[in-house]
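For this view, one protein chain was removed and the others were kept in their places.
The letters A and B name the chains in turn, as written, and every chain counts its residues from 1.
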Amino acid sequence: MTPTLAVEDLSVDYTVTDRGGLWPRRRQVPALRRIGFEIEPGETLGLVGESGSGKTTAGRAILRRVETSGGRILFRGTDITHASGPALRRLRAEMQLILQDPFTSLNPRMRIADIVGEPLLVHRRAASRAEMRDRVAALLEKVGLPADSGARFPHAFSGGQLQRVGIARALALRPGLVVADEPVSALDVSVRAQVVNLMQDIQRQEGLSYLFIAHDLAVVRHISHRVAILYGGCMMEIAGRDAIYDNPRHPYTEALLSAVPVPDPPAQRLRRRSAPPAAAPDMAQPNAGCVYAARCPRATGHCRAEAPPLAEIAPGHRVACWHPL
Amino acid sequence: MTAPLLAVRDLRVVFPTRAGLVRAVSDVSLEVAAGETLGIVGESGSGKSVSAQAMLGLLPLPGRVTGGEILWRGRPLGDAAGLRGREIACVFQDPMQSLNPLMTIGAQLVETLRHHHGLSRRAARDRAAELLAEVALSAPARRLDQYPHELSGGILQRVALALALACEPALLIADEPTTALDVTVQAEILDLLAGLQARRGLAVILITHDLGVVAGLCHRVAVMYAGRVVETGEIDALFANPAHPYTQGLLRATPGLDNRTERLVAIDGAPPSLRAPPAGCPFRPRCPIADAACLAPPPFAATDTGRAACWRAGAAAWAEVAP
Partner (left out) sequence: MAAELGEDVPGLIGLLLLLGVVGMALLAPWIAPHDPAAQSVLARLAPPAWLARGDPAHLLGTDALGRDVLSRIIWGARATLLVGVAVVLLSGSFGVLVGLVAGYAGGRTDAVLMRLVDIQVSFPGVLLILLIVSVVGPSLLTIVVVLAITNWMIYARLVRGTVLSLRSAPYVEAAEIVGCGPVRILWRHILPNLVSPLLTVAILEFTNVVLAEAAISFLGLGVQPPATSWGLDVASGRDYVFVAWWLVTFPGLAIAVTVLGVNLFAGWLRVTTDPREREKRFGWSRAARALAGRAQ
């Protein structure tokens, strides 16, 4: 079966303009370095990384919002790396986004029904007003919102309800892939679980794939089938969910796991953290070695001299480390 | 038992707004003993930050304290401004709230130290470097000459902490100090707080939405919901046997790493509006075991593990809901 999404050696550079001197100087700073993964139909890949890891850039590159500087993106087997014009427009219907902050991701001056119906309208998927109304009502019902919400404006809703509206909008065109960029980070704990469960229910019904971007490993466990760890724009480790949590092989994955605070006082007090001072790497400095070497307790001269390849050390478990755990 | 360092009794805070009266904090009672860490846990709108702001005398307008008292070492805390910064210090979610972007880190620390301890310029600078070393910053002497914008969020939070410690406070109020940080940085700051607390015998009020953050650091916890404290207790006992259905639900909804279930237990609905809170128990509309008794406000009664404001405290609320 062709995967819903295949990413091969994807690199993205950002242009940084130094305005120090008389003439602005432009430099290329890498944000993503040759990352690769696949997402099967109906599968969720958790993409985890801290600030500066490139996780958001990866999501935007897949959605064709930022230009790539290398590699390929295949959607259902078709190369979309350079899609533009009508092809890009058709693609928009197939790949959707759920944003982090529900309070800013919905236009405050549009009614909920117009927000959810907008994808149908711009892609001419509804033949009549009546059909549009019915489909919007069905979408609102699917995400568990009361039937009368369509006539109201976003400010009348709580964060959790607004995130449901965002999900309804993303689902309107029945996409094959939804990129969810930290969809529950801005929500309260008691509401977070509702949204995660809703996303799982919808996946089961519609068979769609998720790229679930997150900054820590806690939520990802419940929704992901596989998990990929990013650091400094490089893929550190990718494996099935249980392998990542029970048997992490990359020192960074272990550091991330030990950093998650667990709601169990005796256990949490006992957790020893020996990770050296945490800091995102300076991406502007050229670095021939492993990006994590400066923070890694296991780093050797070899790590600083040569970047480790992402190597398969068990079936479906790949790690970029010279000295895996 | 000695008198608590800080005691809050029946505190009420309201915000008169154009859309109606917001009862942000209702009948909140809390206390912290010297050297103790109290965690205040709640979601957005639970009143946890407003309570802390009232303790600090830093309520934003149009907030007003309309009832209750705040006692510092047994005496009414009349003019909080005098105590604030000397005996009570605070750090916020955004460290820039306590730092001046136009001054170097060193200048800000030196100014505070000279003001509070009357140190000479040189002595103050030496002490500033010591403080930065105490919050585990590398190369403290070099940091003194840097401006806030040159530093990352985690380092700034350490600097804010050093600034808070500069006047040797007895109580530190930390309002979501790690929420804006990456998990690995959060873990370091939490370790640092635990270390400082133990070394200095500091009392800490840690305000957070994350039960995991509270778990490793606090001696006691107060869980807030809709402007009220719904449960308090010793941390181990409360986490092991939560009495209030809300605490039980929150614990189950917090994703842990050893949790193997596919699905999280969700608490349906959303926190109530503080303009028109439901009659009786504020958690009633979302509570799976609510009954007719819950239409009356529950008393804040003693339980096996502390106190809880629930008519059916101790009953397992969510057992039958789990898949």
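One rule holds in what follows: contacts are C-beta pairs under 8 Å (C-beta built on N, C-alpha and C of every residue); 3 or more make two chains touch, one makes a residue touch a chain.
Please read all numbers here as calculations on a predicted model, not as lab measurements.
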- [ ] Check each of A:Gln96, A:Ser209 or A:Thr253 against the chain that is not shown and name the one that touches it.
- [x] A:Gln96
- [ ] Taking the full complex into account, find the residue in A:Arg33, A:Lys55, A:Arg169 or A:His250 that is in contact with the omitted chain.
- [x] A:Arg169
Task: Footprint left on chain A by the chain that the document does not show - done: 63, 65, 89, 92-93, 96-97, 99-101, 104-110, 118-119, 122-123, 153, 155-156, 166, 169, 172-173
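The rule is short, and it goes like this: only the chains that are shown with their structure count from here on.
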TODO: Could you give the separation in Å between the centres of chain A and chain B, each centre being the mean of its C-alpha atoms?
DONE: 31
- [ ] Would you pull the chain A residues touching chain B in the complex into a rising list?
- [x] 50-51, 158-161, 188-194, 196-197, 200, 215-219, 221-222, 245, 255-269, 271, 273, 275, 277-280
- [ ] Spell out the part of chain B that touches chain A in their complex, as residue ranges.
- [x] 43-44, 136, 138, 152, 154, 182-188, 190-191, 209-216, 235-236, 239, 249-251, 253-259, 261-268, 270-271
